[in-house]
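Shown here is a partial selection of chains from the complex, left in place.
Residue numbering begins at 1 within each chain, and the chains themselves are lettered A, B and C in the order written.
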Amino acid sequence: MALLELHNVRKDFGAIRALNDVSFSIEPGEIVGLMGDNGAGKSTLVKIISGIYQPSAGDVSFGGEAAHIHSPGEARRLGIETVYQDLALADNLTASANIFLGRELKYNLGPLRLLRHRAMNARAAELFAELKSETRADDLVRLMSGGQRQAVAIARTRLSDARLILMDEPTAAISVRQVAEVLGLINRLRDAGIAVILISHRMPDVFAVCERVIVMRRGTKVADKPIANTSPEEVTALITGALEVA
Amino acid sequence: MMAETVQNFSNVRRTRFWQRGFLASQTAYVGLALIVLIVVMSFASPNFLSAGNISNITRNFSFIAIATLGITLVIITGGIDLSVGSTMALTATTTSLTMVTLNNAGFYPFPGSALIISLLAGLATAGIIGFANGFAIAKLKLSPFVTTLGTLSIVRGLTYVATFGRGTAPAGPDKELFLALTSGKLAGMPISFVYLIIAAFAMWVALNHTAWGRHVYAIGGNEAAGKLTGVAVDRVKIQVYVICALAAGFNGIIISGWLGSAPANLATAYELTIIAAAVIGGANLAGGIGGASGAIIGCILIEVIRNGLVLARVDPYWQQTLVGCIIVAAVLVDRFRSLRSG
Amino acid sequence: ADSYKFAVVPKAMNNPFFDLTRDGCMAEAKKLGNVTCIYQGPVEHEPATQAQIIDDLITQGVDGLAISVSDAAAATTLINKAVDAGIAVITFDSDAADSKRAAYVGTNNKEFGKALGEELLKLKPEGGTYGMISGGAAAPNLAERVDGVREALKGSKWTEVPGSPTFCNDDVTLAVQQAGDLKTANPDIAAIVPVGGWPMFAPDGWKNFVEPFKADVESKKVALVVADTLPVQLQLLKDGYANALVGQRPYEMGEVAIQTLLKLKKGEKVEKIIYTGLDRVTAANVGEFLK
């Protein structure tokens, strides 16, 4: 049974049809690449699955049941974690506060539930070490470099038992060695039975970890095929429109 | 309990003590300005540091400080509440009116009952105002400025409607108790100051040691990010406006206890002073920054200026001008901090 | 040989009315020589701020206080505290009768209102509709005036229009605008009675308002009976922009307040209630006042 199924999903922003009758499905533990030109609608698709936008038309089902995901909180509860392209960080908080935002570690002091600051910092530092990222857990995100911010956003998804992780250009700003770590992480996720949708403009990354690639063009799905049956050249041609469909 | 797993960053030194935490904050620098001001004032007027005057100052700033704590929460979330002054008046009025009504009706099942019912009535009124503000802002997405300006007007109007503009003096069997609880002393301190200390401590714990506080900061830092990570943004916002209104209402009740009356024009135009106190103490109207200690220092600063100038017998027409100058000078001190950190 | 510091505390320093009291107090202090007059009050009309200022003045150790009470119950607490601290306390302009204050110096506000009503009755016994303009909705002395007007007109053919009195919060601009609105809303209105001088403190604004129906004012078809007799108002009356003024004596309030406080300090007996009196001014006698 498919984990996620989209059926004729459409999204209009005023005059712009960002998504035009997009359908596809994802199996548990499957790693799918989502590619397309800038403005093709990839992030919009991610935001529909993670509950930020409601589709203008079409249906989404998750785990076999029709899903009306009205908020990111709901998506999280279903087991959908997301690395957003704009990273979605609160600049005035530390890296570790951002990672644990919404699921802080607490201990009970009588009726009070107080934060476990050191435990959270320690866990965050562990996550950064795991990602081989030079990011300090108790620094403010506001003062961080572009790649450090991205590491925070990625580390966030590691806290929960997700069933599907959406990664919107997770490796755009990070350095060579963390790219390898993130790809390794994705492989480990698959082994744990977690499905991943990986959006990326980096052809080698997609071809390294994905089993299948979906290509979008101006809001329409123009290809959906196993990696084995395609090539970087074909995908590039699909993205640019040199090839109409495949 | 857990090992420090901080990685070793070869290009990171340990920050010096004055470069981090409280000592590097606007609050600390304004606190410094406050100390200078206190020294100056004590030279300008021999009575300034008398025990009686210190007690007066303590009481006076407590009158707005609890409301300032409340509005600081609102400001941290990136909002604003202009209705605090009106809320103080309507809450105080409702409390007094209820006491009077119960007294007239002769309803007094047990000692203290009239007071309890009256306080609950007053605070319920405040709670409703706060909920209305929060609901309009969080759920209907109205601008906090316009919403609470509307509430300012609505609530003040209702105060006039309820009293025909007349002040209401608390009365009845619990009057003494009411006065003791609002304007009495505890361990030599004005009781309002005791409430303030408790409220400030509670706020400090909530902001720095609970998930709720984290969420308040996160909403101010990046509301969208908060939503995306599953923070109950709307609920927290509503709570913050309710707390702010309750704090203002409680302050209103305390003032009316000290005055022995709840005048209909109580706390007119206090909103700007209260917001100013919060901002002077380091709260940022753009959201994401602020705290309990700053709110209190801001209130002390404003009261010290007011009281000091009267005591120094500065020409009253010049007083207003000087108040403005000193406020600007106090926040100017904070520029040294930015200059030093380059 | 003894010298005294007396403080005059108005309801609000942004009300021009109290400037006259201040001037009277300053002048009298100068004349007496051994008295300093401190003029200090809240900028805007707000009772808690006034209470705090009174408290500060007590701390400062002034010898006497003259207070225009913002909220009677609220001021009572502090007046009693000041009296207990050995300070001579009186009220002026606006009273707190239940407090331990030694005296009240000022206008009998109820009588003041009644006088306004009587002047209106004199002008137009045949009656009609009238509207009032008041200042702050919370000011007790203004409420007494409103009551006084109503009492004087009770049983006559005068009826008050709905929406009266309007409250201008001592804002001169708003007062003129409200005068205009009253006339527009009630085109047949036969009298407008501001219970304080606010709209006329803006002489041209008032003229602009009256101009379109000035003939009616002269023919007493519309009666304009206004409280207070500041110089601008007298000039406007003389020029035919009002029918009658009833004034109180703020300057005298300042003088008498200082004298009373001094007497109290010297242990002399004073009257509990000292009315400074009312002036009734019409076109007939305006010349006397306009000197």
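Everything that follows uses one rule, which is that a residue touches a chain if its C-beta (ideal position, glycine included) is under 8 Å from a C-beta of that chain, and two chains touch if they have at least 3 such contacts.
Quick caveat, the model's predicted, so the values are computed rather than measured.
Q: Using the labels shown, what formula gives the copy number of every chain type across the whole complex?
A: A x2, B x2, C x1
Note that only the chains that are shown with their structure count from here on.
Q: If each protein chain is taken as a node and each touching pair as an edge, is the resulting graph a line, ring, star, complete or other?
A: Basically the chains just string along in a line.
Q: Suppose chain centres are the mean of their C-alpha atoms. Which chain sits farthest from chain A?
A: Farthest from chain A by mean C-alpha position: C.
Q: Just by CA atoms, which chain is the most central one?
A: Smallest centre-to-centre distance to the global C-alpha mean: chain B.
Q: Using mean CA coordinates as chain centres, what's the chain A-chain C distance in Å?
A: The mean C-alpha positions of chain A and chain C differ by 72 Å.
Q: From the mean C-alpha coordinate of chain A to that of chain B, what's the distance rounded to whole Å?
A: Centre-to-centre distance between chain A and chain B: 42 Å.
Q: Give, as an integer number of Å, the spacing between the C-alpha centres of chain C and chain B.
A: 35
Q: Which bits of chain B are touching chain C when the two form their complex?
A: So the residues of chain B in touch with chain C come to 45, 47, 50, 52-53, 56, 60, 63, 160, 164-167, 169, 255, 258-261, 263-270, 306-307, 310-311, 313, 316, 320.
Q: For the complex, which residues does chain A have touching chain B?
A: 50, 52, 71-73, 76, 82, 84, 88-93, 97-98, 101-104, 106, 112-115, 117-119, 121-122, 125-126, 128-129, 134, 136-137, 156
Q: Can you tell me which positions in chain B touch chain A when the two form their complex?
A: For this pair, the touching residues of chain B are 1-7, 9, 12, 205, 208-211, 214-215, 217-218, 220-222, 224-232, 288-289.
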